[in-house]
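Beneath this line is the structure, given in structure tokens, with notes to follow.
Omission of a single protein chain aside, the complex is shown with its protein chains in their original locations.
Chain nomenclature is as follows: A, B and C, assigned in order of appearance, with residue numbering initiated at 1 for each chain independently.
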Amino acid sequence: MSIKHEDTNTSVPGFHMEGEDRGILTLSVGPQHPGSGHFRLIVKVDGDIIVEALPDPGYVHRGEEKMCEYRNYIQNIPHLERPMIADSCGILYPYVLAVEELINIQVPERAKYIRVIMAEINRCIFELYWLAIYGIFLGHSTMFMWPMADRELLIDLAEMASGARVTHAYFVPGGVRNDLPDNFVEKAVRHLKYFRSRLKEYKDIFYDNPLFQSRTIGVGVLRREDAINLGATGPVLRASGVEHDIRKVEPYDVYDELDFKVITMKEGDSYARAYVPWLEMFESVEIILQALEKMPNGPVRTKLGPNPKGGVAEVFKRVEAARGELAYYIVSDGNPKPYRVKLSVPSFRELPVMAHLLKGAKLADMPSIYWSMNYWPVEADR
Amino acid sequence: MVIAMATVSEFKFSEFVKSVLWLLFWVILIFSLIVLPIIFVILFYIPEPVINGVRINPYLLLTMLTNPQIGAPLIKATIESTFFKIAVFPGFTFAALFATVLIYAERKVLAKMQLRVGPYHAGREAFWWANSLGGFLQLIADLLKLLGKEIIVPAGADKPIFWAAPVVLVVAAAGLIALIPVAPNWVIADIDVGLLAVFALLGFFPLTTLLASYASNSKYPFIGGLRALYQLISYEIPLILSVLGVVILAGTLNLTGIVNAQNPYWFIILLPIGAVIFFITALAELERIPFDLPEAESEIVAGWLTEYSGMAYGLIQLANYIKMYALSALFVTLFLGGWMGPQIASSIEFFDVTIISAEEANGVTWFAIKTFGIALLMIMMRGINPRIKIDILLRTAWSKLIAIAFINVFIAVALLYLGVVPIAGGA
Amino acid sequence: MGSVSGMLKAIASGSKHLAIRRFTLRYPEQKLKFVGDGYQFDPKEGVGIAGYRGRHILYQDKCTGCQLCSIACEGIAEAIAMVKVDKQYKQNKKGIMPQIDYGKCVFCGLCVDACPFYALFMTDDYELAAYTKEHLIYTPDQLAIKPKYIGTYEIKIDELGAYHDE
Partner (left out) sequence: MSSAQNLEVEKALADKVTARFGDKVRLSYVKPHRIRFDVSKDILLEFARFLRDELGFDHPISVAGVDYPKRNTIEVVYHIGSCSNEYRSVVFAFAVHLPRDNPTIPTLTPIYRGVEYHERETFEMLGVIFEGHPRLERLLLPEDWADIPPLLKDFHIKGREE
């Protein structure tokens, strides 16, 4: 019999005890999070062990897919990059490839290289942002500050090329919106070489730090079969030993001409899920440097009519964005506005994986499991 | 509104006279009831100090103050008086100043480690030399801000304890300073069981933290308070055990005795494990990263001092940093040979009267350098470590640290038995 | 022992960073330099010229009031409204020019892509803060003035680390 004191009901946002039955406490963690976006996780806790975790997304749902049906293919560009502004090239890439297939226009060679460069720069920008938030989730303030500072090097490059620091809206069906400024290549090589030396610094402070290891090794282990069946993707999938990277599996643009390794680890715990993106950043720098050398000169965009139209057809295009496989399924019925656009985003596909992993975990492990899922609430809610 | 109107419109001389008389009455009343008794007590009950043969009566006192030449011995007397020691030098003001320097150093050093700037604008344009120093007036700005903020007492809070907790914390932290010897005979309370007194005072903190979190009557501080209690209690045992080795080698509990016992070799060379454990447990005692579980917990962001605002919060922060100074000073006294160090400072004369002897000055400078070094190491710990989990926190305390502390004690006994260290009996 | 060596490496790396220069850009005193003087678009080739996408600039002598920029922005932010302008231009018979509401604009630059007469470009001025929402609305005459943004700082890298400098 719990005495309910009316006057002492000082319930604080984010920590709301909904009910107590048979010793199972239902906590709702969020929707305000120190990390990112708004996302509520209803957690049933028995003592310190999580009995069941029910993710409750939808706080920042805007109905992107419905809004897409009211805009033509060009107006959709700045609109469709909103769910994931930290990796805006990653989320626009499949849309642009799909629309090119619908309108069947060719993309000049130089534009393909620029697209690969910008996609890789954006991958690093997101990985650094994610690593920084992972650091602050575990209370490691230096691990928040360093990636944020190093991210500035890449944001500077992206801003130089596309004109905007974060929301580039740089990819357009038919290529990219403008050519790279002339001193871009020389500055990019300098920034990337310094960025690579900065990346190496993270090893001592973060990955080899015994306290960080104690909080992440053996925490939230995702077996290989579960990862595949639950539809996990990106670093979460590769950390469980599945070598599945769309850039290698189904190369688009010029990825087949660049050689890079696909990073996988077998442990599948939070440490592996934090380690894989770090190694992938080295690969991305490798890719960008190769692409900068191989980039031919020439036009960067094929001219588009005012209202491009596609035939009655449907297209399914997928791309390896920073968080994993990002796919667009576009159905067009012949007029300039798409009939139906379905975004299959990696964050939405991590929800079942998160629910599966949190079951049975300790409450103290929740931050390291939740954030190692590469989950971005704004993108998952669309 | 009405009152303002009346005074402004017309001026009555009678009103003016009345207010002047009223004011005079209050001045005389306060003067006679309060100020006069104080003067009498000072003049008649405090024995005039005898300085080199001459008894200081009030009239001589005034002449001395006017002419520094004659006043020199007076200054030397005041410096040696216990009131000055308590209030100013090794006592509270020195600790508070050292704490403010620590706060500023923490923000600047942490910022530098994280490639950012830290406090920058406050005080930059104020002085010509302050340009590179950055925001050193930031602390005064924070102090004024905290003073200005309203102290909110939550509904249903247990008011007396809620108000008393910050004060008790500061008092306990200040108490620690009284026991630490700064220079050869520069210690406020040179009691024989100095180390025991330190641990007695350290016992204050878990109790006060729990009372504070209980008193603020809301869910978050309650949980934060419980976690603080787990942590402080479970880390006090390794703290005491780690110092056991030092006491065995020094043979005395008196802190000055311990420092003197470290003459040839500092205890950190003889008992490195004890030093490491003491440092770790000191971090846990201070609730600093990697042990700041009670303060900020990422999945339920809470802390036992969330309900404190305004100067109450300011006092707790001051207590934290004074405790940080006290514990790093304790580390220096126990393991780094307190004030011992090669002679670098000279004595301070004032009109051919040596106020502070060369040996004392040197002791103080070495003590300050070592304490600041240890404090910097504590600050660096905050820069390079994440927070650890609650279960790891308790498991390390109970199983690992206590076991290693016993090993340290065995080493101390072995050193004593093998005669490496002479059996030092007494001070 | 692994944890002790790990901790020592972390301390070494931490203290090494005390020597690396601070990276922060002290904003009000130091301002970033951008390449070119703002994003432009060349309708003949149909490709843009790299530049920072900041506040727009309207060349009133070229604008014909064709409303293409406002139609382009309709689907995105509806930030551009056509407003009558008192000064009479021979190529602008209806006498209407775009008025941009920076409370809504997302700086995507698609209006610049849509303008066929080289009339609407972007500059690298991003300091558009205002006290009321109405002040965020820039009339065509306000847009015609060239902003005075002087940014001279950029990221420099040397053996002491990366920092912002002249």
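One rule holds in what follows: contacts are C-beta pairs under 8 Å (C-beta built on N, C-alpha and C of every residue); 3 or more make two chains touch, one makes a residue touch a chain.
Just so we're clear, the structure is a prediction, and the values are computed from it rather than from any experiment.
Shown chains touched by the undisplayed chain in the intact complex: A.
In the complete complex, the residue from A:G58, A:P108 or A:P336 that touches the missing chain is A:G58. From the options A:R82, A:R196, A:K342 or A:K362, the residue with contact to the chain not on display is A:K342. Only one residue in the set A:R115, A:R165 or A:H244 touches the chain that does not appear here, and it is A:H244.
Considering the complete assembly, chain A touches the hidden chain via residues 54, 57-58, 61, 63, 65-67, 70, 226, 228-232, 237, 242, 244, 249-250, 316, 318, 325, 327, 329, 331, 339-340, 342, 344, 348-349, 351-353, 356, 381-382.
Everything that follows uses one rule, which is that only the chains that are shown with their structure count from here on.
The chain pair with the larger count of C-beta pairs in contact, out of B-C and A-B, is A-B.
Remark: chain A and chain C have CA centroids separated by 26 Å (rounded to whole angstrom). Centres computed as Cα averages put chain B at a distance of 51 Å from chain C. Shared contact sites, meaning residues of chain A that touch two or more other chains, fall at 142, 149, 205, 209. Counting only residues that touch two or more partner chains, chain B has 113-116, 383-385. Taken in their complex, chain A has these residues touching chain B: 7-8, 10-12, 14-15, 27, 29, 34, 48, 135-143, 145-146, 149, 205, 209, 211-212, 214-215, 362-367.
Residues 110, 113-116, 154-156, 217-220, 289-290, 292, 296, 298-302, 382-392 of chain B are the ones touching chain A in the complex. For chain A in complex with chain C, the touching residues are 70-72, 74-79, 142, 149, 152-153, 156, 159-164, 167, 169, 177-181, 183-184, 190-191, 194, 198, 201, 204-205, 208-210, 213, 299-301, 303-304.
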